[in-house]
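One protein chain omitted, others in place.
Order of writing sets the chain letters: A and B. Residues in each chain are counted from 1.
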Amino acid sequence: MMLPAILAFGLPYNTLVVAAGVAAVGGAAGVVGGLSVLRGRALSGDAAAHATLVGVAGALLATGQRSLAVLLAGGLVAAVAAVGLLVLIRRFTRTRDDAATATVLSVSFGLGIVLISGMVARGVPGSAGLERFLLGHTAALTASDALLLGLVSAAAIACVAIGLKEATMVAFDPAFAAAAGWPAAAIDMVLVALVAVMVVVGLPAAGAVLVTALVVIPPVAARQWTDRIVPLLAIAGVIGVVSGLAGVVISSLAPRLPTGPVVVLLAAGWLAVSLVVAPSRGLIARWRARRGPRPDAPSLVSGRDG
Amino acid sequence: MNLRPATESPASSSTGSIPLLEWHDLTVAYGRRPVLWNVDLEIASPCLFGIIGPNGAGKSTLLKASLGLVPVTGGSVRFWGEPLSRVRRRLAYVPQRETVDWDFPVSVMDVVLMGAASQLGWFRRAGRRERELAGDCLDRVGLTDLAGRQIGRLSGGQQQRVFLARALAREADIYFLDEPMAGVDAGSQEQIFAILAGLRDAGKLVVAVHHDLQTAARWFDAAALIDMRLVAAGPTAEVLTPENLEQTYAGRRGILDELGRAVARGVRTP
Partner (left out) sequence: MHGWAVATAAVVAAGCATVGTLLVVRRLSLLGDAISHAVLPGIVVAVLLGARPGDPAVLGGATVAALVTVGLTRLVHRQGGVAEDASVGVAFTTLFAIGVLLVTVSGSRIDLDPGCILYGILELVPFDTVAVLGVELPRAFLSAAGVLLVVSLGLWLTWRWQVFTAFDAAAARAAGVPTAAVTVGLLVGVSLATVAGFEAVGAILVVAMLVVPAAAAELLVHRLQWVLLLAVCLAVGAAVGGYLAAWRFDTSAAGMMAVVLGLEYAVAVLVAPQEGLLARGSARLAYAWRVRCEDRLAALWRAEESATPAAASGHLVARLALRWLRLQGRVEATSDGYRLLARGRREAEQVVRSHRLWEAWLGRHAELPVDHLHPPAEWIEHHLGARLRQRIEQDLGRDAVDPHGSRIPPERG
C-alpha cells in the first residue's frame, strides 16, 4: 500500500534498496550512539571515523579489490587501530584526551589523503572512486552493498538489545559494575568497538568527515523526548532511520548533492524541532511553565481534604 | 568485634575462626607512586567499622583496592580467607555520589533493579523476583513513593538512599560505603545510620569511609585511623584518642609523600 506512493517518486528499485540499507545504518547508529552519548563518549567515534580513510585506501592498495565489503573491512581495521592509539596515548603520555583525539584524527586523515592522492596520481584503478568516502555518495551503491550494510546494522542492534542490561550498568556506574564482578573495562571496549563498526558502516552514506553526526545527533534529539533508556534508544533509532531514508531519496533526486550533508541536516532538523516542541524539556513547554497559572483560573482550594 | 593485627594465623587465634576481612601488608600505588603503605588488619566479626582520616589519606583507596577497583602493589586482601574473585557475590559497594551522572535517564526503581540484576548471569534480565526484591529494598530505605522518579530530581539524602537500596538489593554479607554521609542532611544521616545498624544486627559487616569525628564516635563500633598507613585500629573509644588523632591529622605524611614521589621515579629522595 505504501509502495505505490514511494514509486511515484519515480525511483528505481535499486535506489529503494539502498535507501533501506542506509536507513538501517542510520537506525543502528542512532541506537549505538545513544549508549555512547550516555556513557559520555559522544566523540569517541570521531577519531575512528577520520582514520577509516587510511583503511579504505590501504585496503584498495593492498588487495586491488574494489568491493565495498573489502574496503570497509580495511576501514574497520584502521578505525580500531585509531581507538587503540588513543588508549596508548592516554596510558603512556601526558597528552590530554582532547588533544590526543584531534591529533589522531587529523594525522590519520592526512595519511589517508596521502594514500588516495598518491594512488590517483599513479593511476591506480579504483582510486578515484575513493573520494566518495569523504562526504558520502550513495549513488554508487549496489543492492548487495545495501544488504551488507543492513546486515551489519541489524547485528549491531541485536548486540545492544541482548547486552542492554550490561551496557546500561556499565554506562551508569562502572565502579559499581566492576565491584560486582563485571568486566566493566571490557564491556566498555565492546561499546567503543560497536561505535567503530557503525562509523565504518556509515561511510558510504555520510563520509568520513560527517559520519560522527549519525552517532551524535539522533541521541541528542531523542533525549529531549524521554527520561528512560529504552525509549531513548528507540527514538534515536527512528530518527536515524528517517534521516537516512529521506537522505538517500533526496540526494538521488539531486545527483550532484553528496549524501552526507543531506542526512546530517535532516537529523539536525529533527533536533531543532525536538528542542522546541518536546514536552517538558522543549522551549515551548518551558516557556509555558514559566508563565505560571492563568490569572483567571478558578480557585483550586477545595474544602474536602481539609 | 574482635579486631587484631594480622600476625596471628587464624589457627593460632583464640576463637579459631577465619576473619571476615583481612588486609595483609596491603600497599597500593597510583601509577608508580605508593599512596597506601603496608596496611595490616583483620576484622573477625560483623560490626559497623569506620575508616577515618584526613583528606587524601588513602581511605577511598583502601576501599577501592579491597574491591579490586585499583591494582594492589603489595600484600593482599582476603574475605573469609578467600581471594576477591571467589567472593564477589557476597560483597556490595556504595561509591561516592559524585562518581555518577545524575542526568542519566533512569528512575529510582531502575537503579535499584540494577543492583538486583547485577547478581544475574550474562544477558539475563531482571524478572519478577528481582522486581520484588528491589521494591523491598526501596521500602527499607523509605523511597517507595519515589520509585518512578528520574534520579536527577532527588535531594542529596535521597540519592544516597537510592545507592544504599541498590547495594541492599545485592543481598550481600559485607557492605563497603565510600563517604555515605557526605552532603546529606542530618535527618537522612540518622536514617541511613539506622539502616546500617540494622545490617550489622543482622550479622553483616559494614565498612564505611567517614569524615566526621563526632558522629564516628557515636555510630561506629570500631574504626581504623588511616593517614597513608594504618595509624591505629580497634574499638572506637580506644582508637579515637587525642594521641592517635594527633598522629593521624598532624601530618607525618610528608615523609611518605616525599618517599612516594621518589619511588615513582626510581630514585633516592634528596
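Criterion: a residue touches a chain if its C-beta (ideal position, glycine included) is under 8 Å from a C-beta of that chain, and two chains touch if they have at least 3 such contacts.
Computed from a predicted model, the values in this text were never measured in an experiment.
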Which displayed chains the hidden chain touches across the whole complex: A, B
Contact with the hidden chain (one of A:Leu111, A:Ala139, A:Ala193 or A:Ala234): A:Leu111
Subunit B, residues in touch with the chain not shown (by the definition above): 5-7, 25, 27, 37-38, 40-41, 74, 103, 229-233, 247, 252, 255, 258-259, 262-263, 265-270
Those residues of subunit A which, in the complete complex, touch the missing chain: 37, 40, 42-43, 46, 50, 89, 92-96, 98-103, 105-118, 121-122, 131, 134-135, 209-210, 212-213, 216-217, 219-220, 223-224, 256-258, 260-262, 264-265, 268, 271, 275, 281, 283
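Keep in mind that, in the parts below, only the chains that are shown with their structure count from here on.
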Subunit A and subunit B, separation of their C-alpha mean positions in angstrom: 40
Subunit A-touching residues of subunit B, taken from the complex the two chains share: 64, 67-69, 85, 88-89, 91-93, 95, 99-101, 104-107, 110-111, 114-115, 117-120, 122-126, 150, 166, 170, 176
Partner subunit B, residues of subunit A touching it in the complex: 38, 40, 162-163, 165-166, 168-169, 171-173, 175-182, 223, 226-229, 232
